[in-house]
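Please read through the structure below; I'll follow up with questions.
We show some of the complex, not the whole, and keep each chain where it was.
Letters are used for the chains, namely A and B, taken in the order the chains are written, and counting of residues starts over at 1 for each.
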Amino acid sequence: MLGKTQWVIPEGFIPAAGPFADDRALRSHEAACILNPNRETAHIQLRIFFSDRDPAGPFQISIEPERTMHLRFDELDDPESIPRETDYASVFESDVPVIVQHTRLDARLGSLSLLSTMAYGEDGK
Amino acid sequence: MLGKTQWVIPEGFIPAAGPFADDRALRSHEAACILNPNRETAHIQLRIFFSDRDPAGPFQISIEPERTMHLRFDELDDPESIPRETDYASVFESDVPVIVQHTRLDARLGSLSLLSTMAYGEDGK
């Protein structure tokens, strides 16, 4: 099956929402875009790591077969929310292979700035 | 031969065209830049995955030996078009090894913002 079962994004930081705070598409945010290209549902456990406290989670995520999910970190709320303007990192563990890409939109100053990278993938042992 | 036969871009999103909608180079778009560095023509099948419907495609792409193709997602139209402002992901399967890089230009607010990453590559089994 295509993909890997563990993915890591070391660079997490949700900037201040900025002047478009009322617009879901344009407010500052981070996303983990996940593709489940396989024929089984993916059950993913997400843990969030910080610089100065124990990890949060696991957050439980399910992705149907042959579907993509653009997961917004600024909208996580169970078991807790991720504060803005705080350094974090994330680790995804899936029961079937998936592929994860990281994206940030920074709108703090009223123009859009983007970054993106494939996450770091590894197969669990 | 240099490259891999399967490539995945989980983070697909074509922003609204923005104020330069009449300028092909400056309107918001996404591209998959593909290099076929080998001496055989590459025949590629592209499938597009969504969050809430079955995948689209396959789109058929051919790249001559030792040529690059900067494929615009906003210009795909056979068997269908990809709507703007919609989450998607893409999977490329080639009969010979190639290399794929993902790029977006977001011009929604009238300035340019770019993101790019190598896609996730794997050899088919």
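Definition applied: a residue touches a chain if its C-beta (ideal position, glycine included) is under 8 Å from a C-beta of that chain, and two chains touch if they have at least 3 such contacts.
Predicted model, so just to flag it, every value in this text is computed and none were measured.
Sequence-identical chains make up the whole complex; the displayed set comprises 2, and the total in this structure is 4 copies.
The rule is short, and it goes like this: only the chains that are shown with their structure count from here on.
Averaging C-alpha coordinates per chain places the centre of chain A 22 Å away from that of chain B.
Note for the complex: chain A touches chain B at residues 2-3, 25-26, 31, 33-35, 37, 66-70, 99-101, 103, 111-118, 121. Taken in their complex, chain B has these residues touching chain A: 6, 8-13, 49-52, 54-55, 85, 87-89, 91, 102, 104, 106, 108-109, 111, 113-120, 122.
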